[in-house]
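Written below as C-alpha cells is the structure these notes are about.
Every protein chain except one is present and positioned as in the full complex.
For clarity, chains are labelled A, B and C in written order, and residue numbers in each chain start from 1.
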Amino acid sequence: MSSTIGNHLKMTIFGESHGEAIGVTLDGLPAGIQLDFSKIMIQMNRRAPGNHSSSTARKEADIPKILSGVLNGVTTGAPLCAVIENTNTHSKDYENLTTVPRPSHSDYTANIRYNGFNDIRGGGHFSGRLTAPLVFAGAICRQILETKGIIVGGHVYSIGEIHDTPFDMCAQPLPLTELSAQYFAVQDEAIKEKMVAKIEEVKSNQDSIGGIIEVAAFGLPAGIGSPMFFGVEGVISSYIFGIPAVKGVEFGAGFDIATKLGSEANDKFIIENDTVKTSTNNCGGILGGITSGMPLIVRAAFKPTPSISKTQKSVNLNSMKETDLIIKGRHDPCIVPRALPCVEAAVAIALVELLMERGKL
Amino acid sequence: MSSTIGNHLKMTIFGESHGEAIGVTLDGLPAGIQLDFSKIMIQMNRRAPGNHSSSTARKEADIPKILSGVLNGVTTGAPLCAVIENTNTHSKDYENLTTVPRPSHSDYTANIRYNGFNDIRGGGHFSGRLTAPLVFAGAICRQILETKGIIVGGHVYSIGEIHDTPFDMCAQPLPLTELSAQYFAVQDEAIKEKMVAKIEEVKSNQDSIGGIIEVAAFGLPAGIGSPMFFGVEGVISSYIFGIPAVKGVEFGAGFDIATKLGSEANDKFIIENDTVKTSTNNCGGILGGITSGMPLIVRAAFKPTPSISKTQKSVNLNSMKETDLIIKGRHDPCIVPRALPCVEAAVAIALVELLMERGKL
Amino acid sequence: MSSTIGNHLKMTIFGESHGEAIGVTLDGLPAGIQLDFSKIMIQMNRRAPGNHSSSTARKEADIPKILSGVLNGVTTGAPLCAVIENTNTHSKDYENLTTVPRPSHSDYTANIRYNGFNDIRGGGHFSGRLTAPLVFAGAICRQILETKGIIVGGHVYSIGEIHDTPFDMCAQPLPLTELSAQYFAVQDEAIKEKMVAKIEEVKSNQDSIGGIIEVAAFGLPAGIGSPMFFGVEGVISSYIFGIPAVKGVEFGAGFDIATKLGSEANDKFIIENDTVKTSTNNCGGILGGITSGMPLIVRAAFKPTPSISKTQKSVNLNSMKETDLIIKGRHDPCIVPRALPCVEAAVAIALVELLMERGKL
Partner (left out) sequence: MSSTIGNHLKMTIFGESHGEAIGVTLDGLPAGIQLDFSKIMIQMNRRAPGNHSSSTARKEADIPKILSGVLNGVTTGAPLCAVIENTNTHSKDYENLTTVPRPSHSDYTANIRYNGFNDIRGGGHFSGRLTAPLVFAGAICRQILETKGIIVGGHVYSIGEIHDTPFDMCAQPLPLTELSAQYFAVQDEAIKEKMVAKIEEVKSNQDSIGGIIEVAAFGLPAGIGSPMFFGVEGVISSYIFGIPAVKGVEFGAGFDIATKLGSEANDKFIIENDTVKTSTNNCGGILGGITSGMPLIVRAAFKPTPSISKTQKSVNLNSMKETDLIIKGRHDPCIVPRALPCVEAAVAIALVELLMERGKL
C-alpha cells in the first residue's frame, strides 16, 4: 500500500519533491469520459504555489502531461498516467535534514522507516507537492461525477479562530460550482479579508497557522456505500488522511454531535416534493455508512505549516545532542487555502471509488 | 469490501443482530501466539450489554466459540473463525421499520442499498451488536501486541459537556493496563459520577446523549506506517469508522490544532535517556503517517444513540406521508461506555495490520 | 491473503481437517438471490467422500449451516457465513507427521512456514477437506450465475492415460446441467467404466493415480474481464490453484496450442444468427483476457493422491536421517472424481467475481 489506494479505481501517486517528476496512475477509469483540460488546469492552479501573498514563493507551471489512457481527449479505459515535471528546485536548502530533523515534519520518522535511503530533499515523497497529482486525479474524477450530476466543492471553514459562515448542511444547492473554481474560496468575503490579514500577521512573525476545510457533495444518490469498513466515512477519511498535515476528519455535526441529546441530533425524515429528506443533516448525508441522498458534509483539520522561520529546538541525530535549527527555504505561512482543492479532490476520488463499488459508473 | 478489511490481517465480520449467530474470520494471524481466553472475556464483558444502569437491559452470554485457527490455545496460522450465538432476541419489536424508518438509523439507507432484502430485525448487520466480534478480534490482537510490549487502552473522554481528565499525551506510562480492563473506564472517578448522573437524567427524559472516547497506544516502535494512503491515521480511521455512530476521528491535538500557531503546535525534538523524543505530542505520535515512538493518541466522536423512547417524526415509505414514530425495544441512553472497548479493539487490530506491513510480526 | 480471495466477492475459507469445524465467509454477495438448499446439497454430495468405491471411506454428513446473510432463503447482502462441523475424525492416524513428513504432502513445508504450530492432524488447513466450503460457495455462485443464464459444468477429462471424449469447444449447448449434477461425470459412460477399473487396479496395488478435469461455462456475455492482471485466465487460475493437488491450468487449446501454426490456431470470426461467433474456439472463449461470448473452456491437471499405502522413503526431521514411512488412514486412490465439483465451484466463484467487476451483478 502506502501510495496506492482504491479497490475499484486504483490510484498510485509517485514522485519526490526534488526528483525528476511527480505524477499519478489511475487504473479502472470508465472508458468514454470526455475530459476538459481547462477544467483540470483550474484545479491545478487553485493548488499551485504563488497564487497569493499567503503562499510560498515557489512557482512552477505544474502542467500535467497525460501519457496514456486518453485518446482525442476521451478516456480509453486503459490506465491513465500523468506526469508533472519538477523544474524549480533549490536542493541546497534541505541538505541538513537527515541530521537535524525539522519539528513536526516527517524527516525523523521517514529516516527510520526507510533506513536513511529516502529522498529528503524538499520532503521527498512526503512533500505537500505530492498533492499536485492528487488534485489532477480529483479533477478527472470531478468530471466523471459531473456526468452523474454530482458536484463537489468546499470553502476555508476557519483559519485559526476566524470562521467563515459554515455550510447550511440541508441547503438547497450551495454555490459549489462557483466555490470549486476559486482560489481561497469562502462563503463570506469579509471574513476572508480577516483571514488574509491574520495570515499576513503570522507570516511577519515568522510563524504559521492552522485551519479547517469544509467540503460538500451535492447530487449523490441514496444507497452508496456499505456497512462497516466500506462505509462512506471510512472510505473518504482514508483518502483525506493521505493529505499531509491533516489531524482530524469529521462528518455532519462531527465532534459537536458528542455534546448533543438524541432528540437534538436525530435527523427527522420528512417528505419534500415527494422525496424523502431529513429536516436537519447532523449525520452529514450518511447513515450506517450509506448515503441518504442529503448533501454529504465533511471537514478536515490542518495543522499549522511546521516549517517556520523562527529558530526552533531540535536534535542532532549524529551527536544525539539538542541543537538549534533554522529552517531555510520557502514555505506557506498557512497551507489551508491551497489545501482546499486537495480535500475536494480526495472527496471526489473517494466518491468515484464508492460509486464504482455500486456499479454506478 | 464492506465488512472485510485489512491487507495483511484480513478480517471479515459477519452476522445479523437477530440471525443465527455473529462472528469474525481473521486470516493472516501469526502462528504460535498463546491466547488467554480469560483476557478475551474481559474485553467481551466490557462491551456486553447489561453491565450497568446506563446500558440496555438485553443480556447475552456472548461467549465466542473458536472454530478454527487455534490448537491447544495457540494460533496455528490458519484462519481463525469465532462465532457468537444470538440467543436473546425479541424480533417483534422491529416489525415496522422498513415502512417507517427510525431517524438517524440505517433503516432507510439500508433499505435502498439492499433493495429491501436486508435483515431489518434489530438493525441486522448494521446493529451495534456486530461490534462484539470486533471486540473479540481486538482481544486477540491485544495479546499479539503484548508480545511486543505494546499496550492499547482508553477512557471515556467526555459525555455531553462533561469531560474526564484528558490523557497527558507525552506521559510516561499511563495506567493503560488498568483502564483497558474496566467497564466505563475514566481517569477521574469523580467525573465519572457526574457522567453517570447525566446519563440517568437523560434516560429518565426518554432521551440519549453522545460523547467522545480517547485511546492511547504505548510501546509502539518508531517507523511504523507509510506515507499517504497507508499512513497510521488513515489506517486507524478506516477501522474506527467501521464502528456505528462514529462521526469524527482525530489524532493528537486533533481539531484544536487548527487554531494554533506553528510555534505552538510544533513538537520539539529532545533527547531523553539517549532516546529521541518530543517535548509535546500534538501530532499524536504520528509524523508523515509514520509512528514517532511517542504515544499514539486518537479520539472518536460518538453521536447520541438514535433510538430514543420519545415520540419522533418520520415518514411512511408506503404512503409517502409524514407520521409519528414510537421506538420500542431496549436501548442504551448512552453508547459511549460500551463503545470504549470497541474503539480500543479497532486501534489494536489496525496496529497489528500496520506492524505486519512492516514485517514486524 | 492466503485463504482469502476476491476483490468484489471476498471469500475466506477457514477450518482444519480435524478441528471444530470448517466453513466460509462470503462478503459482497448481491442481495435478493433466492437460494435452493437442495441444489447446494447436490454439489456437496458430489464432493463428499464415500460416494463410490474409488473414494475414501470417511463419510460425513457435511451439511453446511448458514449462520448469516440469508433470511427466509434469500440473500440479505450482508456477509454469508456457513459452517460445516467436523464429526468423524481419527486423529491418531496422523501423530507422526511433523517428524516424518509424507512425500508430496504439505507436512514439511507447512511445518517450516508456521514454525511447527500448524495443526497437522489430517493435513489441517491444507486438507482436501477444505474444498467442502469451496464447493458450498460455488453452489451459491452457480445459483447467482443461473439468474443470468450462465451454466458451469465439467467432466473427468482423463484418469491416467484414459481420456473421456473432450468437450466440443464450439458446441451448441453441451449437457452441462446434467453433468454438473452427477458424481464422476463423464461424456462417455464406456470410458468411465475403464476409468473406474483403472482406479480399482491402482487401489489394489496400494497406489494412486492422477487425472485432468475439463470445465466449461456457457452463456457468458462477451466483454467480461480486463487486460493484463484481471484477465479471465488469471482470475480463474487464481481460484483453481487454490485447490490442493493442481499442478497445471490451461484454457481452450491449452498447451497443445504451442505446437500449432497461426493459420491453424486462429479462431476465425463468423456470423451466425446475426451474432458474432468463431468457427473454432482454441482461445477457450477468452481474447485479451476478456470473454468473447464463446464457451469458456478450462482444464486442470491433478497429481495422484500423495497418500499411498505402499511403504515410502522419507526423512526423520529430528534425527535428520532417512527412514521408511507407512501412511495409515483412509485415502482416495484417485481424487479426480471428487475434485470435479471443486473445479466447477472455483470457476463459478471466479465468474461471479469477474461479473461483479463489470457491474453485471
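Assume contacts are C-beta pairs under 8 Å (C-beta built on N, C-alpha and C of every residue); 3 or more make two chains touch, one makes a residue touch a chain.
If you're wondering where the values come from, they're calculated on a predicted model, not measured in any experiment.
Novice: Using the document's definition of touch, tell me which of A:P49, A:P64 or A:G124 contacts the absent chain.
Specialist: A:G124
Novice: Touching the left-out chain: which of C:T25, C:T75 or C:S237?
Specialist: Final answer for the missing-chain contact: C:S237.
Novice: Taking the entire complex into account, which one of C:T25, C:T76, C:Q187 or C:T305 touches the absent chain?
Specialist: C:T305
Novice: Need a quick check: the contact residues on subunit B for the chain that isn't drawn.
Specialist: Counting only subunit B, the missing chain is touched by 7, 78, 227, 356, 359-360.
Novice: Tell me, which residues in subunit A touch the chain that this view leaves out?
Specialist: 1-4, 10, 12-16, 19-23, 25, 27-28, 31-32, 65-69, 71, 74-81, 83, 113-115, 117-119, 124-125
Novice: Identify the residues of subunit C touching the omitted chain, counting contacts across the whole complex.
Specialist: Against the missing chain, subunit C presents residues 1-5, 7, 13, 101, 103-106, 108-110, 112-113, 125-126, 130, 158, 160-161, 202, 205, 207-212, 222-231, 233-234, 237-239, 241-242, 244, 246-255, 257-271, 274, 276, 278-279, 282-284, 286-292, 301-308, 310, 312-315, 317, 320-322, 357.
To be clear about the criterion, only the chains that are shown with their structure count from here on.
Novice: Would you kindly tell me how far, in whole Å, the mean C-alpha position of subunit C lies from that of subunit A?
Specialist: The mean C-alpha positions of subunit A and subunit C differ by 46 Å.
Novice: Nearest whole angstrom, what separates the Cα centre of subunit A from the Cα centre of subunit B?
Specialist: 26
Novice: Can you list the residues of subunit B that touch 2 or more other chains?
Specialist: 1-4, 13, 113, 125
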